[in-house]
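All protein chains of the complex are present and in place, except for one that has been dropped.
Our next item is subunit A:
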Amino acid sequence: MFRMLFTFLLLTTTTIYSQQVMTPKEITDLKKNVKIVAQKTTTINSDFDQFKHMEFLSDAIKTSGKMKFKAPKLVKWSYTKPFQYSVVFKEGNLLINNEGKKSDVNIGSNQLFQQLNQLIVKSISGDMFDETEFTMNFIKTTENYIVTFNSKDAELKKYIKQFILYFDKENYTVMEVKMVEPSDDYTHIIFKNRIENQTIKDEVFKN
């Protein structure tokens, strides 16, 4: 019993110490540095793993792929495992290639998709500290600055109540994104092999 209590105390103490609330100065510096890095970023080419966590599942559902971003707002998500599916967000349209089958979806009228698109672009570029759209919490660990964005928009909140972005402490880029649903089920995207400012041709975004 004593050993259990000790372990519990040790774990909670470790958690408390490993996650600290950021000071106002640290928050200002983070926002400033993220913006500087975002402004310098013309392209991003990155692999990603996506994990869908749901309370009732035995294991998270893993999918993987590549993400390409070209400033100011071209984005292509390509899922390559376990299926081939890619989406380009382009001028109010979703260009979908579903295992070779191509289709265009006009998202101009769909507010939710527009907002999700904007958030994806902003989260990649790191420029999403918008107090009119979100309330924000800032914490830090030894490796990351972690910013929780709580949606203010009632419609968006029905689907995703929080976006949690993990910034690298050294270069201020987004390393991980968590999208938390009202039920607390969440999607966790982990970026890896990130290459910045390498030429990406516009043809890539034709899909």
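As a convention for this text, a contact is a pair of C-beta atoms (placed from the backbone, for glycine too) under 8 Å apart; a residue touches a chain by one contact, two chains touch by 3 or more; residues count from 1.
In this text, contacts and distances are computed from a predicted model.
The chain not displayed here is annotated in its UniProt record as "Lipoprotein", chosen from "Outer membrane cobalamin receptor", "Pimeloyl-CoA dehydrogenase large subunit", "ATP-binding cassette domain-containing protein" or "Lipoprotein".
Which of A:Val21, A:Ile36 or A:Leu57 touches the hidden chain is settled by the complete complex: it is A:Leu57. Which of A:Asn45, A:Ser123, A:Thr173 or A:Thr187 touches the hidden chain is settled by the complete complex: it is A:Thr187. The set of subunit A residues touching the chain not shown comprises 50, 52, 54, 56-59, 61, 63, 77, 79, 82-83, 85, 87, 96, 98, 101, 103, 116, 159-160, 179, 181-183, 185, 187.
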